[in-house]
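Quick notes on the structure that follows.
Of the protein chains in this complex, all but one are displayed in their positions.
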Amino acid sequence: MGKEFFILMKPELSIMLIIFFLLFLKIWDGIKEKSSLLSIVNLLLLLNFVIGFLFNKEGSLFSGMYHTNGIIAFEKNVLAFGTLLISLMAWDWLKKHEHMLEFYILLLSTLLGMNYMISSGNFMMLYLGLELSTIPLAALANFDLDKLKSSEAALKMILSSAFASCILLFGISMLYGTTGSLSFSEISMHMDGGMLQMLAFIFVFIGFAFKLSVVPFHFWTADVYEGSPIAVTSYLSVISKGAIVFVFVTTLLNLFSNMGTSWYHLLVISIVLTISIGNLFAMRQENIKRFLAFSSITQVGYILIGLSNGGSSGSAASIYFLIVYIFSNLAAFGIISMVSIQTEKENISDYNGFYKNNPISGWVMALAMFSLAGIPPTAGFFGKMFLVTAGASKGNYLLVAFASLNMVISLFYYLRVVKAIFINKNESPMETIKTSFPIKLALGVCMLGIVATGFYSGIYDYIVSILK
Amino acid sequence: MLHSKLIALVPLLPFATFLLLGLFGRKYLKNFSGILGTLSLLVAASISFYAAYEYFFVVGKNAAGVYEQIIAFKFTWLEFSPGVSIDLGVILDPISIMMLVVVTFISLMVHIYSMGYMKGEERYATYYSFLSLFTFSMLGLVMASNIFQIYIFWELVGVSSFLLIGFYYDKPSAVAAAKKAFIVTRFADLGFLIGILVLAFYSHTLDFQTLIERLTNHSEYYTTITAASFMGVSALTWGLVLVFIGGAGKSAMFPLHVWLPDAMEGPTPVSALIHAATMVVAGVYLVARLFPVFALSCPPALQVVTYVGLFSSLFAAIVACTQTDIKRVLAYSTMSQIGFMMFALGVSGYGGEEGLGYMASMFHLFTHAMFKALLFLGAGAVIHYVHSNEMKDMGGLRKSMPITHITFLIACLAIAGIPPFAGFFSKEEILAAAFHSNKLVFVVAIITAGITAFYMFRLYFNIFWSKEKVIDHAHDDHSHDSHGEGTKTMLIPLIILGLCAVGAGFIPFSHLVTSDGKVLETEFNPMFSIGPVLIAVSGILLAMFMYKKANSKPDTVSKALGGFYKAAYNKFYIDEIYLFKTKKIIFNLIGKPAAWFDKNIVDGCINLSATITENIAEALRPIQSGKVQQYAIWFFVGVLSFSVLFIYFWTN
Amino acid sequence: MAVTSLKVFRAAIYLLFSLIGIAGLYFWLNYEFIAAVQIVVYVGGIVVLIIFSIFLTHQSGEDMKAPTLIRSVFASIAAAAGFALTLLLINRHTFYTTSEKAVEPSVNNIGMQMLSTTEHGYLLPFEVISMLLLAAMIGAIVIAMKIKPKA
Amino acid sequence: MNLSLLILIPLLTAIVILTCKNIFAVRWVAFIGSVIQLGLSCALLYFYNAERASGNLGQMLFTERHSWYAALNIEYYIGVDGISIAMILLTSFVVAAGVLISWKMETLTKEFFFLLMLLSVGAYGFFISLDLFTMFFFLEVAVIPKFLLIGIWGSGKKEYSAMKLALMLMFGSALVLIGILGIYYNTNDGSGHHTFDILKISHQHIPLSLQMYFFPVLFAGFGVFTAMFPFHTWAPDGHSSAPTAASMFLAGISMKLGGYGCLRVATYLMPEGAHHYSWVIILLATIAIIYGAFATLMQKDLKYINAYSSVSHCGFVLLGIGMLTKVSIEGAVMQMVSHGLMTALFFAAIGMLYERTHTRQVAQLGGLLKVMPFIGVVFVIAGLCSLGLPGLSGFAAEMTVFMGAWENPEIWHRFATVLACASIVVTAVYILRAAGSSVMGPIKDEHFRLIKDAEWNEKLASVLLLVAILAIGMAPFWLINLVGPDSKIIMDQLSSIGGF
Partner (left out) sequence: MNEIGLPQILVVSTALFFIGVYGFLTRRNMITMLMSIELILNSVNINFISFNKYLFPGKLDGLFFTVIIITIAAAEAAVAIAIIISLYRKYKSIDVEDANSMKF
């Protein structure tokens, strides 16, 4: 306890403080003006993000249940930053929403859960973090209270995730039964490679694969993405996925490496299924949120390629890609939310001729798509390249071939959106979308990220350095 | 020593003219372009005459009594590998000097003539620039010191010929003829190119002198090239035959002659220059250039040359008898005469007495240039006057066009081989050469000579005698209908050429141009000449009998000959065969399937892969049914299959 | 029966009994605390919640729609296969045990450990779960609240 | 000479274009930018020759090296040799001409020129990169602008074409990626790290068994860009739908990216693979040449004609590479430059025709030489260049390829060479058909009589390209001297493994 406690748990503590502060605000009900409330919240988030950079230390607490180090702190910062961006982008939506504070409380609880998850040293904390980051999210998915789709999305999410966590739990219980411990480090010591353990590992993997929406555990993704409010969708697609990836990078990879080569094969099968199914479904989507859902499934496949590397270069590539992915996907969602709030339009065909009245937004969207597709000079190119490069290190060039050929397919549907924006003719193109400053700010940051992250090698170098 | 820089000016002057007229002619130099072109060519012609004088009489023979080959100028243009490079150079030896003179002289005549003939043309300047381009290319060709240089200029004369044939580009027939000329010769050039590649590969050089030296001496190069064989024929033979195909294309040898008659769509002076005097003999020149290799190393190839030449001359002569378009008659006659030159080369050997055919061929080339140009220019004058190419529109023109008539007659006598006109001497030498080497060739040649006399005079009588036609100028909207016989610029060349056609035969060719550069002593044998002359005269008389007065005899004869006449009239259907070959086979059997294949199979495969992907995507869609329980089932199935897979099948 | 009954309410009651049965199991294993929690939270909380919600959705008496045959066959095959697989694996697995001295699962011990931060202390999970409950509560309230008619 | 300028100038131009307020400014900025590029590349040629003359024997000159992603050993490493300079010159000429020819672009002018400039950034970057990763980066930079250029400003079934082009090119670059990674993981920089450095890799020996896999992948990948049979089908559709400048870029520059990559990356780095697969390359190249030529015969649209003829002509590039002799490689490079210029000119001429007559169907055109002599003449010259007329660039290049190809004495190579030579006849046929019926012949449509001839910008563009074509055609020695030594280096690499 003492000073070290505060320093090590700083991200969680600051989030908790914000939550309590918001609760207080809610109860006090002193500030009626929504935009000032929003400003306060966003400022707090910014503060939270900034604090994340200060006084980082390595260490563990609570007899190894909680541990942190440079890379974990960095990951938490990435999540905090993403949350801040999402919060900025949700400005217009939240301004109209009557449960704005509750939204933030739930959102921050999930963030808290993710932080615990990343920092967890045993399965108990991991599971708790997972649930903490899932259950409130299901509630959040229902936050478009008057929309049917939103409730449906929430239902699908809570049922599926409950089922998935049951599988996960069963796996954990078996692991516990066979190794006698919940702590990651001790589990590794008691491995015997038996079949039951293998089963347990597979169950645990599937529990997380579900959250990552790895095929065939992805079915909830599209429906939930489509139905949820856009802020929640974007949160789901970047932050909660990112958190799971981070968990993989920091803890689970070590754990699963106990499975030996099966782990690699398991990943390869998942990669192949995920990328191809994601691509095939994304090709035919009409709703742009659904489309992004499947595209994000594909992206997950690519991240798994990086993870399959198993070494630090793969982890670095995955983290790097995630940062890029946050920028790109959030830029896309930012535009979508702008459009959807003003016009209620969410179909790709609605974007026909979009460029005519919204040139800047058009370019932003196009850049986001290019980045997602991995086209230079956007950062997405570098992200994908590094992932594939990392994936090739094991000499599995068939996998690389598969991945790079699928990039072509994915280019097809990303270009569909670009085509709609720039090329397709429309009798009545979308009118000029007006938006508020915070959203513009957030989009600007995303653009900067998309363009600069690739050319500026510092971020990647930093990740590599803290991974070592 | 020769002034080599001066020689280099000869081709460069027309080139400069071409650039000047091509770039600025239309706007700024329209009226002066004729004069400009003529002047530049006048200078060039003077230089080449001077060069000829210097070469033959000032520099003269070397100690061995041989006219040496002089490389006056050489510049590496494109070096492939050491030793193998395309050089632009000027080679001076008897035949190149001779060609230099012929080309500049005829070209000068045509330039002068065109000032009258083409007057008032909208694209007068363009015409002259093309003409200059052609002259430049032709000069480059004849002076080439490198086999690839010849090829370069070979192509350039091809394209200038294309441009000039298609000069009246808004006339579809002209465009078609131009295309045909280019494509047919291009096809032949393909042979030439591959021939070059073969020869160059084995001799490791592109330079003529080195090439000839390496392939005639029994060097290692010679051994490899004769040792290498393809389909039982040695690489050398292949190379030479392929080169000859190139020459045959340009020289309109059977069966690559089809472009020549059509090429008459071009302005008549152009026909005179390109398709009578200069370009078409390029093939002969090419064989002559490589003659040592042909003669010393590869008699079989020379055999091919002989028989192709022989057949072409006979074939063309027969066809010429039936044509009614005067320019076409002349075109076939050109083909026939070039056939003479070719087989003359073919029957020749290298050096000494054996080399008679070579000398004769060159001699005939020279004289033929004169009288054939004269014939064309004369025909041009007639056409200019009558505004038609058809014999049936002509007749009795001897009164209205006296000078043309006289010069035309001279030319006809020359080509028929009546002494003392130029054609007599050269043709005599050819026949003598044929007689000495191959009797079959001789017989066919002499028959052809008779036919030649017949059809030339058929032409002559039809134009200038026969019944008088009323030349109707009323519907003529040209402004120069009062020109009578033509302007002075048109008549002067006729007269000059007429004089040449008379006098050229007296040039002692055997002293100047021989296969090995040494003097070849030829004795003139009057006894030998009697036969051919008689045959020629009888041909003339026959023509006179049939065509001097308008009558029905020709019809009777043609009816009597029936199918043969018809076939000859239709040029033995060679054109149709080609048309069939190109239209049906190339376009329909290769082109169309290729395009179809591309569009449907290759592209189809690529589109198919896209379609398949889309269809799979479509087929998979129902999996995402929107029902959460179904999702759970998939989920659970996934769990089970992963478990089973990794626990039982894919274990460590 | 909790999963086969077509009447929702009855299914809930069956569930109640099975939960109580499990609590009995815990008693039998000497884990009284867990048994108590089981009864309090599950029987007292969740089942009641479920029953309330059943009433709220006015479906207590009505029959549920029977699952389609194919699906139930399929699901039972899948579940049976999974069951067989797992059992097989469990049977083939020899569990190892630790010979540590057993910690008495008394309420006292549990309480001590739950709130301690030292070795074997579970303060952090305890705290986190409190956050979770808070969040869940807020979420549930927001969602389930009647939507106010908009002005 | 700072090579980075070649990337920076177009980039800067592109950025300035984005900030421009009106069309006028946009045009002039683009024009000035392209002229600077032109000047730069000419200066580069001059300095390069000066440097070589002063005895600098380095394989690459003006190199610049910055560590980029140190962890993966990715570097920003640029430098030029003769071959790259030839390509850079080509690019700058085509870019300048492309800008001029699009002077009248009215819709979305800013975006148009921006994309053009972006494309040229990609091309320059590709040609000067000595690091495989950077090279790949620039290769892909050059893809997407094409999609937008065709999609937005194109004509006909532009959406289909644009999509097809983008997907097929990306397919190619996916193959390239696999190949590059294969190379990366099987070589090191001498200190145990994997490397992307081309020069270092060239001193390494990639295991034979791997070359057998990666060479075809890499070659096919770049081959897609060069419109290698059977991956050429993006070319006809793409070209025909693209706006004029985009067609020029596409055929003039980006098809050359592939050829350059085949040579510099595939062949140079994996010589055994090249030897082993040379017969496949030759086969495909010959098919492309012959079959492209015959397919051209049947086309009715001028742009399709040129597109298919490009397939055929690019076959010469591949043939030159596949023959694996020094001369043939020189020929391949020359053919790339020559074809780039020529086809750009051809597309420019077609574009000018189309802009005025609103049709590209050969059957509907006719007699245009009369109403627009300048354009007509340009068209004819481009056609003549295409059919390999001496004095124009096509001849020198093709002949070099033939000479080089013939040096390979096997009967099979000979046969391929003969077939390739035969294509010049077919080329003549289709070029003359196109020229004969579109610019020659009688005027088919009375509206044509009202047409005006080329404007100054179009004239300037054509003249620019013509000058370059003539410079190569009349005096090919400078080009062959430029690329010769470097072809020899590649050849040495090839023969070092004892294939001959």
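Each chain carries a letter (A, B, C and D) given by its place in the written order, and its residues are counted from 1.
As a convention for this text, a contact is a pair of C-beta atoms (placed from the backbone, for glycine too) under 8 Å apart; a residue touches a chain by one contact, two chains touch by 3 or more.
Worth saying up front: this structure is predicted, and the values here are computed from it rather than measured.
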Touch partners, limited to displayed chains, of the chain removed from view | A, B, C
Check each of A:M174, A:I206 or A:V408 against the chain that is not shown and name the one that touches it.
-> A:M174
Absent-chain contact - pick from B:G120, B:G232 or B:P622 = B:P622
In subunit B, positions touching the absent partner = 621-622, 624-629, 632-633, 636
Extract the touching residues of subunit A with respect to the undisplayed chain.
-> 123-124, 127-128, 131, 135-136, 138-139, 142, 145, 148-149, 151-156, 158-159, 162-163, 166, 169-170, 172-174, 176-177, 180-182, 222-223, 226-227, 284, 290
Touch residues of subunit C, complete complex, unshown partner | 2-4, 8, 11-12, 15, 18-19, 22, 25-26, 29-31, 33-34, 37-38, 41-42, 45-46, 49-50, 53-54, 56-57, 59, 64-67, 71-72, 74-76, 78-80, 82-83, 86-87, 90-91, 95-98, 100-103, 105, 109-110, 113-114, 120, 122, 125, 129, 132-133, 136-137, 139-141, 143-144, 147
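Following the convention adopted for this analysis, only the chains that are shown with their structure count from here on.
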Between subunit B and subunit D, centroid-to-centroid distance (C-alpha), Å | 36
Centre-of-Cα separation between subunit C and subunit A, whole angstrom = 29
In whole angstrom, the CA-centroid distance of subunit C from subunit D equals 68
Multi-partner residues in subunit C (2 or more other chains touched) are 85, 89
Each of the following residues of subunit A touches two or more other chains, namely 195, 199, 412
If you look only at subunit C, which of its residues touch subunit A in the complex?
-> 85-86, 89-90, 92-93, 95-98, 117-125, 128-129, 131-132, 134-136, 138-140, 142-143, 147-148
Under the touch definition given earlier, write down the residues of subunit B that touch subunit D in their complex.
-> 26, 76-81, 84, 86, 148, 151-153, 155-156, 159, 162, 166, 169-172, 175-176, 178-179, 182-183, 186-187, 189-190, 193-194, 197-198, 200-201, 230, 586-587, 590-592, 594-595, 597-598, 602-603, 605-606, 610
Can you list the subunit B residues touching subunit A in their complex?
-> 610, 613-614, 616-618, 620-621, 623-624, 626, 628, 630-632, 634-635, 637-639, 642-643, 645-647, 650-652
